[in-house]
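Omission of a single protein chain aside, the complex is shown with its protein chains in their original locations.
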Amino acid sequence: MAVSSLSKPILKVENLAMYFPLKKKLGSRERKYVKAVDDISFEVQEGETFGLVGESGCGKTTTGKCILRALDPTDGKVYYKGRDIAKIPIKSIKPIRRELQLIFQDPYGSLDPRQSVYSILKEAIVSDHKFHTRKEINNRVEELLNLVELDPDIGYRYPHEMSGGQRQRLGIARALACSPHLLVCDEPVSALDVSIQAQIINLFKELQKKLGTTYVYIAHDLAVVRHIANRIGVMYLGKLVEVMDSEDIYDNPRHPYTKALISAVPTTDYYIEKKRERIILKGEVPSPINAPSGCPFHPRCVYATGICKKEMPNFKDIGKGHMVACHNL
Amino acid sequence: MGNRLLEVNNLKLSFFTVSGEVKAVDDISYHVDEQEVIAIVGESGCGKSVSQMTVMQLIQMPPGKILGGEVLYKGKDLLKYGPRSNEMRMIRGAEISMIFQEPMTSLNPVFTVGDQLREIIMVHKKVSKKEAWDLGIQALKSVEIPDAETRMKNYPFEMSGGMRQRVLIAMSVACDSKLIIADEPTTALDVTTQAQVTDLLMSLVKKMKTSLVIVTHNLGLVTRYAERIYVMYAGKFVESGTTEDLITNPKHPYTAGLLSSVPKITGEKQEKLKPIEGFPPSLIDLPPHCAFLPRCPYATDECAYGPYPPMRIVGDNNHMCACYNCIGGQ
Partner (left out) sequence: MNKYVAEKTIEERKQEKKQRSLNATREMIRVFFGRGLYAKICFGIVVAFILVAIFCPLLTPYSPYEQSLKDQFQTPNAKHWLGTDQLGRDLLTRLMYGARISLVTGLVSSLWGAFLGVTLGLIAGYSRGFAQHFIMRCVDAQLSIPSIIFTMILIPIFGATILGVGFVIGLSSIPGYARNIYAQVLSLREQDYVTAAHLVGQKKYKILIRHLLPNVFPIIIISFTVSVGAAIMAEAGLAYLGVGLNPPLPAWGSMVSEGYKYLTIYPHLAMYPGFCLMLLIISLSIVGDGLRDALDPKLRGKL
């Protein structure tokens, strides 16, 4: 699904930054910060899926929470439908609160263990004040359960009586109860079994076709993100290092980190796998408290030169919306 | 083919709980040759980890109970030794060592890494404290931990996940284990760290002429490293064979389903994944027929009313499959 560049973006993130202050050490003057997200910008078009990929601690979840205004970003702008929601008071976010929904990683932790399926959905439906009578609510519950392909008579069950896949479907149904326009999915399948993951991924795709919801899909699994997303942003240590079409990610990755990341993902294509070149990165991801100066990837990058240590490279468009932040292309 | 190192025959283990008997390991047989890398693949709750814990006799009994079978290590049946016997204690760690998914829980948080390395070396080798310490440093160096001397004095929480996993590998290196059982060794790690750790593990396995059993749900990982694969479903093996045969030409509908439901990073982008319908069964009160039946697209009356299909040879290189309607005939 190609998205024309003329259409207005539903979400536009500009120079978003989220710093978490650390406790001051005794005697030290300056306060240190965990720079979880540091100056990132991207756009998401209506109806597309934007994948956000990175390793743990790279700030992808924090980015997702800032978009939903579940966190108050330190700096930067988040335009939702043309309106900056990053800094407005939390009260004036109410009208659009329900349009922005989140799918959680842990399908069990995101469901109240003492609520039945029916009352979980009812809660989400009723807070809208659109459905009042019992019949309306029941119809809506049934409609939602059908949408996520759950048996309608599951209503009286409790989360612990359901399988992981069913729980995640219920989580999706709860988000859909709010008729969201933008759905942030935070690792929605990584806690599930392999054979169940595919079911949920297919469900996401079908729902998008039916309802036209926009997704921001956050995950560490490149293969899954490549499958579901139209465009992919790769994050490293709080910074966005590459944004590209998902078709490009295997054939034409440009940033050295993206290349290493792809080569590290094993695949079940036996003959390709045996021939594939592998890039093993040296060392470990530095801590976001003492992020390296310049390009955050330079200590582990084989192409690093002097300038990489000093300056953070700018985001360069190298054609067809493929953006890369690297000095040595 | 090298010599048989480990041979497991018809191993059966059940847990007896209030809700009933859980057949966690039901009549499985496999073998590991010297210097061979095999993999046991399955989804969570299929009994793959439990099967390995049973081999090591690390299962709490009760509620667990071994109902039969033998575990031949270098020709000796380990099940004849009790779980607390001296023989078993010397085999664990020295001969066979295990690497777990979460390295933090397998290291003691109140002792330094060096203390723990030294302790395990001194249990299994007759060396002095000083020598053991030096051996520990060597082991850390062999797993590419930079600055090994100072790292010996670190506590586990001062290390990253990848580093802790290396320490565990160092422990089996230091004891010259002949067989390493790695239970989801990289699942808790990031993709790039995963690649680092598995690469290191494989190079050590080659260098030290060790055998390796990888227990995982990650088919890609297995494709990359294993020589032979056993696929496990609901406590039983459903298919086994060389990696090439099994991955490129799966015979059991479950294996085929698993392979087609994982999106690939390589090749053309698939429009839609083909998932396996339904969900894995609970291991309590399994039916007498094939456990995969309700999810199987190829099921016939034979599957529904016949007994559990036995493992039989369906292809070259000892490719075995437990199914009445193997994909591609036979």
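Assorted remarks:
Just so it is clear, A and B label the chains in written order, and each chain counts residues from 1 on its own.
The rule we apply is simple: a residue touches a chain if its C-beta (ideal position, glycine included) is under 8 Å from a C-beta of that chain, and two chains touch if they have at least 3 such contacts.
Quick caveat: nothing in here was measured; it's all calculated off a predicted structure.
In the full assembly, the chain not pictured is in contact with A, B, by the touch criterion defined above.
Across A:Arg29, A:His160, A:Lys210 or A:Lys275, the residue that sits in touch with the chain not pictured is A:His160. When the omitted chain is restored, the residue from A:Ser110, A:Thr213 or A:Thr258 that touches it is A:Ser110. Which of A:Cys178, A:Leu211, A:Ala291 or A:Met312 touches the hidden chain is settled by the complete complex: it is A:Cys178. Summary of contacts with the chain left out: across B:Ala148, B:Cys296 or B:Cys321, the touching residue is B:Cys296.
On the side of subunit A, the interface with the absent chain consists of residues 68, 70, 94, 97-98, 100-102, 104, 106, 109-115, 123-124, 127-128, 153, 156-157, 160-161, 171, 174-175, 177-178, using the contact rule stated above.
Where subunit B meets the chain that is not shown, the touching residues are 18-19, 277-278, 293-297, 299, 303-304.
Here, only the chains that are shown with their structure count from here on.
Centre-to-centre, using mean CA coordinates, subunit A is 32 Å away from subunit B.
Across the complex, subunit A meets subunit B through its residues 55-56, 163-166, 193-199, 201-202, 205, 220-224, 226-227, 246-247, 249-250, 260-273, 276, 278, 280-281, 284-285.
Residues 43-44, 160, 162-163, 190-196, 199, 217-221, 223-224, 243-244, 247-248, 257-259, 261-267, 269-270, 272-277, 279-280 of subunit B are the ones touching subunit A in the complex.
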